[in-house]
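Just one protein chain is left out here, and the rest sit where they should.
For subunit A:
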């Protein structure tokens, strides 16, 4: 089965390119024929000359980033983007969600749908779509939301997993909180699940785990790509009967997004370290999983500086519903993906503890386990956890609070009204996100 990726805007096109790069280098080892061929079939198609072309559609409203990504892909020598798989215009969306969603998206709908249709026709079996975008800018967020809506219309029964990059708390785009609120509120109705990476968290990984001094967007994007590939590369799942799963998106969605009110997924990986240090490190499954479990319940995205004091509240004590309940992060559902040596001996009992889950779902259903004996991306053993938990509650609440404060002064609203998004549209989006916040806050009850 194959996945069609739709890369949208500057961020989506940069992260997408890094993702395909990680996947293609991870899959090229000749020793693991089945793994490689499943991975390639999932993300690439082979041309008659034997070259690998990404199953991707590149969309941006300006040409610079797409050209750059296509050149970098071609230079890798391992894979490339198909010549006619991209759509770009000359002038960007100007950080305006309304411009992307109301004007540019509809204007270029036919062209983009045609590219997607051609890519879908190349798939023997379509597993679903991964639209990749940021929520802050105008093209990724606005056009991206519109394109997701089109995918929903045209392929109503396919899985759609959006990969979203959340902006730094400060400093990228001033209207980012407006754009984020509008994007998230709309995607919540359209997408099966939203897998989120926060730039702030990824930046900390780069500086503290990877010890990078000067951090570029390329560094951030490589960390994101590594984690994403850790999720999306082939693995043996409970449903796949000893073979690599043929339905990665479907199984991911059914493992994690069991309730329409809860669609926000976050990912973390262990180990993550500077590649020079890997050779000098040994890993054991018990240690990796112990750390990963604490990262989950203490809600940190990296090993460095985990708060070991955080414990799940005892079942007897009445749990409090609030944003500040002792730093404990309650989960609705988790997907644990283990890759590498001795993977079948790994003991995952710590993730079956009922205390880390909400009370209304039996832990047996809340945890899913995928395994693959093939070492992933240079690491002899590695684990990736995708979690539907309160991890994103605080950043989401911050985002809505900031946007709402700005909205109370009606600042910048005229820029959106100009492109047909009214104050009522804003209010609708705020309302539906407040609902999401309230639902996640109640997970601990």
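Details
Following the convention adopted for this analysis, a residue touches a chain if its C-beta (ideal position, glycine included) is under 8 Å from a C-beta of that chain, and two chains touch if they have at least 3 such contacts; residues count from 1.
In this section, contacts and distances are computed from a predicted model.
Protein name for the hidden chain, per its UniProt entry and selected from "Mitochondrial import inner membrane translocase subunit Tim21", "[RNA-polymerase]-subunit kinase", "Tubulin epsilon 1" or "Chromosome transmission fidelity-like protein": "Tubulin epsilon 1". The missing chain, though absent from the display, is touched by one residue of A:87, A:283 or A:412; that residue is A:412. One of A:10, A:266 or A:444 touches the chain omitted from the figure, and that residue is A:10. Among A:1, A:123, A:215 or A:258, the one in contact with the hidden chain is A:215.
Contact between subunit A and the absent chain runs through residues 10, 62-65, 68, 90-92, 94-96, 138, 168-175, 203, 207, 212-218, 220, 400-402, 404-409, 411-412, 414-415, 427, 430-431, 434-435, 438, 442.
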